[in-house]
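Note that one protein chain of the assembly has been removed; the remaining protein chains are unaltered in position.
Right, chain A next:
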């Protein structure tokens, strides 16, 4: 029993893209641990085409596949057979096995597949084949690059020069092939119900991942431009499978995020969050990793405890920082930033999180305002908070917030500077009456906008 060929034949009979794509998935499965081997042993290099042809003629004799198209499928699966030979070497004779070989052969297969669509009439129901071939192209490229760079570092162990060059040569090559697949989907002129346009976001996501990997995030913008130029011809976003859309929105959000455009970033990330599958733990974490800093910058609001407590990773990432911001603990904030600096930088969230210090300071000064209590009022009037506060009180609060010891001096000038900064940023409303050493805050629940007082 040769599962791969059965899946191919049944897929063609039933017009099931999922089955043909399953056939093209180059892995053994728990239920079929000999999946690859049985296909490889089915024939040899000289006869594989003929063998596949005979098999298909028998298995789908009654289904008429146009001759050219049939030939293209046979070529495709012959190329597939070759890749599997390369893959099996890792078990048989590991010294002769090579991911570079696997990649090169898989790239040839990818090109045959592209030609199948552009020249030989592969139909859009088989589009999952593009997904699986694109997916493994990226995987094999990354293994090939890792293999090549391991060999280089052995060969030129002490040489410093050119360490970066060619480090991701295969991944870059993969990106070019994936780009052709993307174009193949985007520019399909067939009516929507039979169009490859349905594959465009999946391919975009694969390219995004690839560009992120080779640190070429800038190239992602070309894709976004191409997509928006075709926006009118594409189906509505909501009509695509959610897995395509959630990933797409996540990547677009991250692209804006890296541009420090946190407003746009939050919109896309929030969209991704809302549609994300609730059991997709890791993806939910990744979305929140960027959504939380965005929200902090945009609305000066923290995630609530329940949200963080759902995930140990998010707890570790954000908990102490959020607690310090909430309490106005500047010293704790600085300590938390330093402690996780490496992690924050690696995830590229350091910059927006750093802005949380202003919020911590705002909360500290807000506590001074609350501690100030209310003005004496005549009977029957609603109490009004004390809005004239000596700068010295803010200075004292700053000593508390920074855990200043008795030797540390805090200048009034410095405090005034911090206060005017917060006022300038709209986090506080009021003015400094210098000659009296007072802050005069806005009345009527607007002294600290958005915080209820």
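FYI, a contact is a pair of C-beta atoms (placed from the backbone, for glycine too) under 8 Å apart; a residue touches a chain by one contact, two chains touch by 3 or more; residues count from 1.
One rule holds in what follows: contacts and distances are computed from a predicted model.
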item	value
Among "26S proteasome complex subunit SEM1", "Dolichyl-diphosphooligosaccharide-protein glycotransferase", "RING-type domain-containing protein" or "Ubiquinol-cytochrome c reductase core subunit 10 qcr10", the UniProt name of the subunit that does not appear here	"26S proteasome complex subunit SEM1"
Option from A:143, A:399 or A:429 whose C-beta touches the chain left out	A:399
Omitted-chain contact residue, chosen from A:102, A:286 or A:428	A:286
Residue of A:53, A:115 or A:135 in touch with the missing chain, whole complex considered	A:135
Of A:242, A:388, A:425 or A:443, the one touching the omitted chain in the full complex	A:242
Hidden partner chain, residues of chain A it touches	135, 205, 209, 212, 241-244, 246-247, 250-251, 270, 273-280, 282-284, 286, 295, 299, 301-307, 312-313, 316-317, 320, 326-327, 332, 335-336, 338-340, 343, 347, 363, 366-368, 370-371, 392-393, 395-397, 399-400, 405-406, 451-452
